[in-house]
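Missing here is one protein chain; the remaining ones are kept as they sit in the complex.
== chain A ==
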Amino acid sequence: MASSSSSATAAEATERRGIPAASFVGDVQTYLNQLGLDVNSTLSFLQERLQQYKLVEMKLLAQQRDLQAKIPDIEKCLDVVSTLQAKKGTGEALLADFEVSEGIYSRARIEDADSVCLWLGANVMLEYSCEEANTLLRNNLENAKASLEVLIADLQFLRDQVTITQVTIARVYNWDVHQRRARQATPATA
């Protein structure tokens, strides 16, 4: 379904990361002629486009929620690593109460932590020195924040396309009502 950019479209991106842009309609009559469809087919085409947009929006929102949960986790890990590094200097042990199982806690004595183990996912855990762990975690945090920004921009673009499509649907519908009224006012002579 090639809705080629209509004559009234400004120089906007015609698509972004696989999301087709909704072409802006300057004049409803011209738009209908361009598409070569009647009003009802146009309306159903636009509705379908709207549904597709909504689907993509759901997907992006889920990704956004995941990223937003990941970022505080990484920050917590950074916190722990920097606490360990701070304690390293003083020579005293760090006493920590940690969860062994749900509702069950135990005490740990951490002495002079030179290295930490980081969970990389996919059942893989690697040992790093405190500095390396710090660097790695900071990189992950930067990447996560950057991805989140791109995602938010995508969502904004998508919402714009949804708005444009909704406005177009309303205008095509109104135009149709207007046409019908005009036709009724001047009944065709037999």
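Heads up, the rule we're going with is that contacts are C-beta pairs under 8 Å (C-beta built on N, C-alpha and C of every residue); 3 or more make two chains touch, one makes a residue touch a chain; residues count from 1.
Throughout what follows, contacts and distances are computed from a predicted model.
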| item | value |
| --- | --- |
| Identity of the absent chain, which is to be given by its UniProt protein name, from "AP complex subunit sigma", "TMEM9 domain family member B", "Elongation factor Ts, mitochondrial" or "Prefoldin subunit 4" | "Prefoldin subunit 4" |
| Residue touching the undisplayed chain, where the options are A:50, A:67, A:80 or A:130 | A:80 |
| Omitted-chain contact residue, chosen from A:62, A:126 or A:167 | A:167 |
| Interface with the unshown chain - residue positions in chain A | 8-10, 24-27, 76-77, 79-80, 83, 94-99, 105, 108, 156, 159-160, 163-164, 166-171, 173-175, 177-178 |
